[in-house]
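Every protein chain except one is present and positioned as in the full complex.
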Amino acid sequence: MCPSMELKTMIKKLDFCTHYSVRVYYEDTDAGGVVYYANYLKFVERARTEFLREIGIPHEDIKKKWSVEFVVRSSLIDYIKPAFLDDLLEVRTCCVEVRGASSTLKQVVLKEDTLIVDTTIKIACISMENSRAVKMPSDIRVAFDRIKIT
Amino acid sequence: MCPSMELKTMIKKLDFCTHYSVRVYYEDTDAGGVVYYANYLKFVERARTEFLREIGIPHEDIKKKWSVEFVVRSSLIDYIKPAFLDDLLEVRTCCVEVRGASSTLKQVVLKEDTLIVDTTIKIACISMENSRAVKMPSDIRVAFDRIKIT
Amino acid sequence: MCPSMELKTMIKKLDFCTHYSVRVYYEDTDAGGVVYYANYLKFVERARTEFLREIGIPHEDIKKKWSVEFVVRSSLIDYIKPAFLDDLLEVRTCCVEVRGASSTLKQVVLKEDTLIVDTTIKIACISMENSRAVKMPSDIRVAFDRIKIT
Partner (left out) sequence: MCPSMELKTMIKKLDFCTHYSVRVYYEDTDAGGVVYYANYLKFVERARTEFLREIGIPHEDIKKKWSVEFVVRSSLIDYIKPAFLDDLLEVRTCCVEVRGASSTLKQVVLKEDTLIVDTTIKIACISMENSRAVKMPSDIRVAFDRIKIT
């Protein structure tokens, strides 16, 4: 799959996003010699945790302050190129949509300038009391809105 | 999220699909007390391996016979309900699309009659020589076509 | 490493132990083409959970009934032979020592008659209230004693 012009533009935009480095170790690979397909969801979650910390709404704080937390509602993953043992990957994370009770993130995994994996992750805000979807507290919403890419 | 009529119809159809049981152990859960979101991709891969075995095209055979293998091109996962430690889950797998060099599978994870996770997995046939997409050998194509749900 | 006479005797004894089957999937392997060394601890935990269920003291029951749970205090793992994708392994579990607040299990992983991995796992009984070691309730102790191998 040849990265389209649209994709190049997207990656360029992602320059302005949060960067997170991941080294590929044995635990991440499988007998096919490549990174196991489920493990990219681990990489993007690590990056997402640091992303939320950076934009001022880390997991722990929002639990304590508002008794809410984020859960993943859906993950879409396109596997473009394989990654290998010892590769140094980079995850770039940005927010592409903000709604009342959810937010959609774009998270791509790159190896230098090559796109390895392209994901779209929808996270929803739920009450810790009953696990139901709730409106995001306005501080959280503002944090997402401020860094949203359009 | 209330399963729609469409979903109910779909699950009913899936009665005719391959069933695979998964018990949830500690390794599958996280500190949120639920199955970790990446691990559903492990469950559906286990089920997919057995599904391919059942329809007569196991990994090993197609490697030896045609020097091709399957790689996952994309995964779409909708998280409907959480699953917990000790749950006995069931993965149902069926084929919903067959194309020249790829096939799309529907794989759902159920807990009794409750839909936990709904996935759509696109797998592509690649040459083991150069890792490029190749037309599926006709025996493989026939195997998918025979069990395709429409 | 050639299994010693002692080991053969031990495996024979293990015939009388709880058996648990594990199929090796992609998730379990690494880029070396073999089962990743940490994953044997997953296999033996799955087997241990079923073992505790079989001898009448499943996790959930002992939590509810006595407010205690088991934690692993130490794991010793000897890697004898590698295991590969698609292998059908068997875990045999038995109890080799029972003390006031802890129990030591022998858990071996076999591929047919070949010893793959040999583990010794010490589990301790802790109070769910304060996570401190406590004496095992006598019903638990009896369950272990009854099946102990000497």
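A, B and C are the chain letters, set down in written order, and residue numbers restart from 1 in every chain.
Methods note: a contact is a pair of C-beta atoms (placed from the backbone, for glycine too) under 8 Å apart; a residue touches a chain by one contact, two chains touch by 3 or more.
Note that this is a predicted model, so its numbers are computed, not measured.
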item: Residue among B:55, B:71 or B:85 that touches the chain left out of view; value: B:85
item: Sole residue of B:17, B:38, B:98 or B:140 that reaches the chain not shown, by the stated touch rule; value: B:38
item: On chain A, residues whose C-beta touches the chain left out of the figure; value: 23, 25-27, 42, 45-46, 49, 59-60, 85-86
item: Chain not shown, touching residues in chain B; value: 26-27, 29-34, 36, 38, 84-85
item: Interface residues of chain C (partner: the chain not displayed); value: 32, 37-39, 41-42, 45, 69, 71-79, 82, 131
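Simple rule for what comes next: only the chains that are shown with their structure count from here on.
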item: Per Cα centroids, the chain farthest from chain A; value: C
item: Size of the rotation, in steps of 5 degrees, that lays the CA trace of chain B over chain C; value: 180
item: Numbering shared by both copies at the chain B-chain A contact, with half separating same from different; value: same
item: Cα-centroid distance, chain A relative to chain C, in whole angstrom; value: 37
item: Whole-Å gap between the CA centroids of chain A and chain B; value: 24
item: Per-residue multi-chain contacts in chain A, two or more chains; value: 32, 38
